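Only one protein chain is missing from this complex, and each of the others stays in its spot.
Then we have subunit A:
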Amino acid sequence: MARNPVTWLGSPTFPKAAHTALADTQLRQNLRKATGTIRARRAAAVAEMTDWEMLRVAGEQIKDDVLARLDTLLVQLEESVTARGGVVHWARDAEEANRIVLDLCRAENAREVVKVKSMATAEIGLNEALEAGGVQAVETDLAELIVQLGDDRPSHILVPAIHRNRSEIREIFQRRMGVEVSDEPADLAEAARTYLRRKFLTTKVAISGANFAVADTGSIVVLESEGNGRMCLTLPETLITVMGIEKLVPSWQDLEVFLQLLPRSSTAERMNPYTSVWTGVTPGDGPQKFHLVLIDNGRTATLTDSVGRQALRCIRCSACLNVCPVYERTGGQSYGSVYPGPIGAILTPQLVGDLTDPQAASLPYASSLCGACFEVCPVRIDIPSVLTHLRAEVVEAKGRTAESVAMAAAAWVFRESSRYEKAQKAGSLARFLARDGRITSLPWPGSRWTSSRDVPAPPAESFRAWWRKNRG
């Protein structure tokens, strides 16, 4: 089976990548500024809602219901989309999905297609697959365009170019669009408008993702800000939508929950500027050919894990990225995947489905387990619990390694108090290694810990010894 392109080929493990990213002061400055801004604005947008917690609970329950009835709901969606003139395709993995989309583009003789920002198509590496097949995919979301023109990789779910500041964006635009432009955000937006206008008016095929699909009506929903989504969903003759199988809601009424949760969680707005809803084909309005490609790509495998499957509730708002202290310091590219941050740390390894892959296996450790991600998650994904659950699975998958031996030894030491006290005495010997109360390098296997952090020197006397002497 081909490797899952959800992780980028050749990416280093998270600790290695983070080590490099931490040295990039410009990156850290850009991220601190951007995530600081959005955190404050999100908190204000959520504080306005007195029923926020009830919306979160409903969001969680609706998505759990979707996962419990996924087979029935997908068949229902297929029926309703087909009844309204759409064509539904199914793809087991990225390779199959990419082939379906490429064949559809070829059937329309399209050499160039316009794209609405979509995590599903980024996950399956669609742009690269299309290019290999002779079809150029033009990203039209501003941040995606910045990434594409900069030959860069995305670093955030909502704003893939969050690691770039205005002057870096100006440099990329001047170089690739051949225009003079200032670094004022309004001027940069205007440059993108001019650059893409002709393409919107003339391109025959568009590719989008989907935020939600309503099973009982067959309606597809896309939320956006700029109007590039509306352009792609309205002007071309053919529309191809690629969607993960978990993006369903059972009924139209369920959208009343998500249309409130998503904008406030992602862009901290009461409502995003534009939301488009379409059902199959409408004669005389919009694309007259509509294809819906449903992708599995590791989702059904994720579904089998009773703890890990809650990651499939995710609505891709990126609130967890914006509050994560680890993400703020390492940036998104350190995670080696289109899904970075806390949600990426639990979703990516599950989609990869192979915890003997060192890069994927390193992701559940990309967290301090502070719990901020769970607090902001609009569908209440308990990310810290899934992280610890996946860490246990990683250890198990590795078999007898230094870590599992250490864990087994620790368990043995903790079981008997006499052993524990002996171990503590041995530990206090480690004081000889310390300078200024910190140990900067331990002998192996402790060296694997101290390569990236210091260990406080153990006290001269353990608490247990002190207690016995003074209170016992």
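Following the convention adopted for this analysis, a contact is a pair of C-beta atoms (placed from the backbone, for glycine too) under 8 Å apart; a residue touches a chain by one contact, two chains touch by 3 or more; residues count from 1.
The rule is simple: contacts and distances are computed from a predicted model.
Colleague: The hidden chain: which UniProt name fits, "Multiple sugar transport system ATP-binding protein", "L-lactate dehydrogenase complex protein LldG", "Predicted phosphoesterase" or "2-oxoglutarate ferredoxin oxidoreductase subunit alpha"?
Modeller: Spelling it out: the chain absent from the display is recorded in UniProt as "L-lactate dehydrogenase complex protein LldG".
Colleague: Considering the whole complex, which of A:137, A:161 or A:383 touches the chain not shown?
Modeller: That would be A:161, which touches the missing chain.
Colleague: Determine which one of A:20, A:82, A:234 or A:385 touches the chain that has been left out.
Modeller: If we include the chain that is not displayed, A:234 is the one touching it.
Colleague: Which of these touches the unseen chain: A:70, A:243 or A:343?
Modeller: From the options A:70, A:243 or A:343, the contact with the absent chain belongs to A:70.
Colleague: From the list A:54, A:107, A:132 or A:409, pick the residue that touches the absent chain.
Modeller: Within the whole complex, the residue contacting the unshown chain is A:54.
Colleague: In the complete assembly, which of A:76, A:267 or A:362 touches the absent chain?
Modeller: A:267
Colleague: Where does subunit A touch the missing chain, residue by residue?
Modeller: Residues of subunit A in touch with the missing chain: 30, 33-35, 37-38, 50-51, 54-55, 57-58, 61-62, 64-65, 67-71, 74-75, 84, 90-92, 96, 140-143, 146, 159, 161-162, 165-166, 169, 185-186, 188-190, 192-193, 196-197, 200-201, 214, 217-219, 225-228, 230-231, 233-235, 245, 252-257, 259-260, 267, 269-280, 282, 284-286, 294, 296, 300-301, 303-304, 309.
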